[in-house]
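Note that this complex is displayed minus one protein chain, with the remaining chains in position.
Moving on, here comes chain A:
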Amino acid sequence: MIISAQGLTKTFTTKSRKGAKKVEAVRGVDLRVEKGEIFGVLGPNGAGKTTTIRMLATLLVPDSGQATVAGHDLVADPSGVRRNLGYVSQAGGVEEQNTPRAQVVFAARAHRVQNPVEAADQVLRRFDLHEIADRPGRTLSGGQKRRVAIALGLVHAPPLLFLDEPTTGLDPQNRANLWERIRELRDLGTSVLLSTHYLDEADALCDRLAIVDHGVVVAEGTPGDLKRELSGDVVTLRTTETERAARVLAPLARESRVDDDVLRVYVDDGEHTLPVLLRRLEEEGLALKSVALDRSTLDDVFLAKTGRSLRDTGAETGATA
């Protein structure tokens, strides 16, 4: 196990004219990350993802709880953790006035790499940056900057890499490219902890993930297990009488959720259950506006665990705490 954390908490006190206000950013997070896996922390903005990662990266001291990161105790031996860690923040930390090469060489020196110039050259080539390595940082595109940021975190070949929202703000092509790079890292034996608010990213990229909301882990497992646990398919029905429809269909469903005029019914075998569902509704004289059948997604898992849809939480906008 490369990360093992129990009961991490962090409360911030924000001072304003109205007086001090306490914000419980992380209210008790347990994480277990195995060596060589890509572990995702999925949750909406403000769920405590960044605070958790910053605590594990020794940037914040947890108020309580304990953790071992890359074989070193987080609180007792933070420098041991730092030596074995690559950290790529959401902001990236790419200097505007400086060339990627100079920055990566400097990062290598800061991490006491034996041959900093050579190590920098290797990591720049690995991320296809050698051609733009001698241009000032400000002239790089968003995707290039992201790759420089990751190169900066990897130049000392750490066994563990933290990526905080690595693909936020990237176009689809750059995202797909970055996913590929992250998978390559896993193939080379690097363990990766990444945070994301993108469902598809967590689903496609992560071996295992923890869903966090309001500072606690609400579910943990492989994307497949999480979805299976919930059940395979979801039938989304629009009707004016959702409550009655839900009661009528309850014996046929593993679980159902009502959300305004939308009723979601979770079933094991959607293809065969759907005709039965529709017949029952017709027998009861319930009129339908629309019906859809989908495989359940991580959003359904999130909805089942938190009562909210990740898409409704403003995941695409605003700042992450």
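Quick note on the criterion: a contact is a pair of C-beta atoms (placed from the backbone, for glycine too) under 8 Å apart; a residue touches a chain by one contact, two chains touch by 3 or more; residues count from 1.
Convention: contacts and distances are computed from a predicted model.
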**OP:** Assuming one chain is omitted from the figure, identify its UniProt name from "Protoheme IX farnesyltransferase", "tRNA uridine 5-carboxymethylaminomethyl modification enzyme MnmG", "Transport permease protein" or "Thioredoxin".
**Re:** "Transport permease protein"
Subject >> Residue among A:Thr9, A:Thr58 or A:Thr273 touching the omitted chain >> reply: A:Thr58
**OP:** Could you tell which one of A:Arg27, A:Arg109 or A:Arg126 touches the chain left off the display?
**Re:** A:Arg109
Subject >> Candidates A:Tyr87, A:Tyr198 or A:Phe302 - the one touching the absent chain >> reply: A:Tyr87
Original post:
In the full complex, which residues of chain A touch the absent chain?
Top reply: 54, 57-60, 79, 82-83, 85, 87-98, 102, 106-107, 109-112, 152-153
